[in-house]
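Only a portion of the chains appears, each positioned as in the full assembly.
For clarity, chains are labelled A and B in written order, and residue numbers in each chain start from 1.
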Amino acid sequence: MPLITARSNGVFTISATPFAEDGSLDLDSTDRLTDFYVKEDASGLTILGMMGEASKLTQPEARTFVERVIGRVPDLPVVVGVSASGLVAISELTKAAMDAGAAGVMVAPPPSLTTNETIEAYYTNVVDAIGTDVPLVLQDFPLSTTVPISTATLGRIFEAHPSIVMLKHEDWPGLEKISALRKAEAEGRRRTAILCGNGGMFLPEEMARGADGAMTGFCFPRMMADVCKLMTAGEIEHARDIFDAYLPLVRYEQQPGVGLAVRKYVFHARGVIASSKIRAPGAPLAPAAVAEVETLIKRQEARLADLCG
Amino acid sequence: MPLITARSNGVFTISATPFAEDGSLDLDSTDRLTDFYVKEDASGLTILGMMGEASKLTQPEARTFVERVIGRVPDLPVVVGVSASGLVAISELTKAAMDAGAAGVMVAPPPSLTTNETIEAYYTNVVDAIGTDVPLVLQDFPLSTTVPISTATLGRIFEAHPSIVMLKHEDWPGLEKISALRKAEAEGRRRTAILCGNGGMFLPEEMARGADGAMTGFCFPRMMADVCKLMTAGEIEHARDIFDAYLPLVRYEQQPGVGLAVRKYVFHARGVIASSKIRAPGAPLAPAAVAEVETLIKRQEARLADLCG
């Protein structure tokens, strides 16, 4: 039961939540998907994130899913998204997740927050509710949450709450933010880990700016693992060559609301999950999009063959 | 176990959810508050609305509260707010509520809806999920939901789903919308009940435009019951005299986020509920506001004494 720390790094793949055709949780597919992520070299997992359709699960379903995944990979750090509209629900799911062996929990700001003071107060409330001993990931994703958090506000929150050990960074644009956070640390603020989202769209630049890895759901997670390792090892051109080979698909996946459908399609097509079902109001990938994705994968494979050639 | 229909009318008071000082559900206060609403001449109750802090309850708490209230007043129609981020949660709470004897359920549109087509599709999904036999109230409150619904879109939704028997109207401005809905009914569309929110701020005008009553949480519910009855009876000047006497407090309560604190303060001050506790991030009424509310109530009583004089 490892815990995340401010030194965690690598790729924490955001996991999809597999459903059967009738919309119920599919736990066998969950096992296979978890195994797939491990095989693709994930350093950790993040479950019940936005891409995990967390908001469409009931509270008992969420607990069932958490226990299943962590039970499958007890030695891998698993971060559990616990964002909810009420602090009691956040607190209860956190307790269940940590009891099950989670490595930490992740909370995004609710859309009602409108000023830096209300954002700061919110994370104080969250830390009070879940306890200062639970490693916490702050998810900074304004395109989805509608809550922009400035670098200075993030800094004050990090200062106030040592249990926030990690930033899930997906502000957009967000490169200067990584540099500014690292600069503040160089000037004395305690360190937080920074794992980046946005589907991996800026991964080489993010790593060069000081990120520690990725926390996102691109359907070929090994690309992210390779790029992170190569960037860390200073093999920058090689990292970029690999990244560029996957970029056309990364870009396609990054369309809001489309990414999950692409990922479930790909996982289903490869036999990882039994159904590409998305709970309403989500929809499966349209036929024209399926053809586009297949084209992109085919070109991607050819390009990778060239690179290795 | 009465059900709401398109002919329901009167005042369905929006109920607060009482908490103990430690933040847990206070079921004894719930009984007293329910009794208070009945004594104040409520035609029905609406529980787990936004003012009922529904989004801060866990799913088991919500069910406990529903059962307690309905058990207390089995002959009064009780509408249960079941809005949630996922359809499965909506469906489960609806089933629990209807099994407990609810008169119907209420659903507001989630903030992700952005076009008339997505709004219409959402209510189709909801009706599919809960079943066409459950009387449904559509809550139209754009200031809070961020989802404006045009009169024509409402009309298409009502045509498509006969189980939507009631509109909780709190668009602002919203008077022309009532007139337009009633006009469409005069021209042949089936009827829906219209109960108005917004704290009662426009109750005389809303009744004159064709509303059937109020569904809101003003802390002197009898005022609303009296105004509705007098307007219906054609005693318009009398209705307005009473309304005007309460208007300074109605206006004060109508400040976003302040209303609930005023109501819990007043209910607590009168001994109806044991604590004015609001779950975080809500806050109790500030001292200066307490003084303002007391001043308004004192003047209100004097004015009412004059009227009855």
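By definition in this document, contacts are C-beta pairs under 8 Å (C-beta built on N, C-alpha and C of every residue); 3 or more make two chains touch, one makes a residue touch a chain.
The shown structure was predicted, so the numbers you read here are calculated from the model rather than taken from an experiment.
For this homomeric complex the structure file specifies 4 copies in total, of which 2 are displayed in place.
The working rule: only the chains that are shown with their structure count from here on.
Chain geometry summary: the mean Cα position of chain A and that of chain B are 39 Å apart.
Chain A contributes residues 23, 55-61, 85-89, 92, 111, 118, 121-122, 125, 129, 279-281 to its touches with chain B in the complex.
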